[in-house]
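This is the structure I want to talk about, given as structure tokens.
A single protein chain has been omitted; all remaining protein chains appear in their positions.
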Amino acid sequence: MLLDWLYVAVFAVVGIIMAALPLAVVWLLAPRADYPQKRLTYESGVVPFGQAWAQFNIRYYLFALIFVLFEVEVIYLFPWAVVFREFINRQLGGFVFVEALLFIIILGMGLIYAWRKGALEWV
Amino acid sequence: MGELAAFIILAIVTLLPAVVVVTSRNLVRAAMSLIPSFLGVTGLFVLLQAEFVAGIQILIYAGAIAVLILFVIMLTQGGTGTALRQVNEQQLVGGLVAGALTIALLGLLLRTPWPLVAGTLPRSNVAAVGGAFLTNFILAFEISSLVLLVSLVGALVIARREQ
Partner (left out) sequence: MNWFLEIVKAVLAALAVFTFLAVVGAMLGVYLERKISGWIQSRLGPKHVGPQGLLQTIADTVKLLQKENIVPSNADAITFNVAPLMAVVAALLAWIIIPFGPAFGRVLVVRDINIGLLFFIGMASLIVIAILLGGWSSNNKYALLGGFRSASQMISYEIPLALAVMVPIMMAGTMSTVGIVEAQRGGWLGIGNWYIFGLPGNRGLLVPGFLAFVVFLTAATAEVNRVPFDLPEADSELVGGYFTEYTGMRFALFQLGEYAEAFAMAALTSVLFLGGWHGPWLPGIVWFFIKMFALVFFLIWVRWTYPRLRLDQLLNLSWKGLVPLGFVLVLVTGWLLV
């Protein structure tokens, strides 16, 4: 099992090196004709104006928040999904199903609350 | 031997970015450094044979919480990457407290009789966790859904009050 993750680590390192390789090639090969106008940020041909940060818009934050909570819920459901069939074989299928049903219903209420309160609207 | 090397590498990968998180003046760079730190913790979980928790660590911490933190930081003034002065007037007292805490923790850790015989590992990590959730810890399982619901409602109430 540890071996699997050693492969993951090696893949990550090799991936970084292999991806950086073309960048290194570019750095060696590419022409250098640098002048200030080339480094201006792109704004449809006009000279850029103002700081580059978005007006604080709470909807991005709300979506990320709801995402975190539902992701944690999905995480809880993964072990349940894996052992589900095993529990069926032990005649405990119905019991286990009801446990998950309860879990999902409670969080479904959370989704409905968010929906009704308009947290899922984009505008 | 190999495990010791892996542990040292992972500890460095976890701790160095953590230092950057705490000391960097650029908020976004600080938030970015959380990610290698989380991935280092993933590796540490793997070394402890806790595969499922390692998977969760990637998914929740590096994938969801880091995104949330980055969103918030990038949407505020600090998100321009301008250097903010880290105002900390009480460096001496802070240093003393940190030193005392280190001594206390080290003393505690070195005196505890750690069990040297490992228990038997379950055949499949996820199946063991699932089995435990659904039999021994069923109450914790259901209450955690309630906790999630409460945090969802609470966060939405707070966030929407800003409007």
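Just so it is clear, A and B label the chains in written order, and each chain counts residues from 1 on its own.
The rule is short, and it goes like this: a residue touches a chain if its C-beta (ideal position, glycine included) is under 8 Å from a C-beta of that chain, and two chains touch if they have at least 3 such contacts.
Note that this is a predicted model, so its numbers are computed, not measured.
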Can you say which of B:Val67, B:Ala132 or B:Ala159 touches the chain missing from this structure? B:Val67
For chain A, which residues reach the chain that was dropped from this view? 1, 3-8, 10-12, 14-16, 18-20, 22-23, 25-27, 29-33, 36, 38-44, 48, 50, 52-54, 60, 63-64, 66-67, 70-71, 74, 77-78, 81-86, 88, 93-94, 97, 100-101, 104, 108, 111, 115, 120-123
In terms of residues, what is the contact footprint of the unshown chain on chain B? 1-2, 26, 28-29, 32, 35, 51-52, 54-56, 58-59, 62-64, 66-67, 70-71, 74, 79, 81, 124-126
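Methods note: only the chains that are shown with their structure count from here on.
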Of all residues in chain B, which touch chain A in the complex? 3, 6, 43, 46-47, 49, 51-52, 54, 56, 59-60, 63-65, 67-68, 71-72, 74-77, 79-80, 124, 126-127, 129-131, 133-134, 138, 141-142, 144-146, 148-149, 151-153, 155-156, 159-160, 162-163
Could you list, by residue number, the parts of chain A that touch chain B in their complex? 1-2, 5-6, 9, 51-54, 56-58, 60-62, 64-69, 71-73, 75-76, 78-83, 86-87, 96, 99, 102-103, 106-107, 109-110, 113-114, 117-119
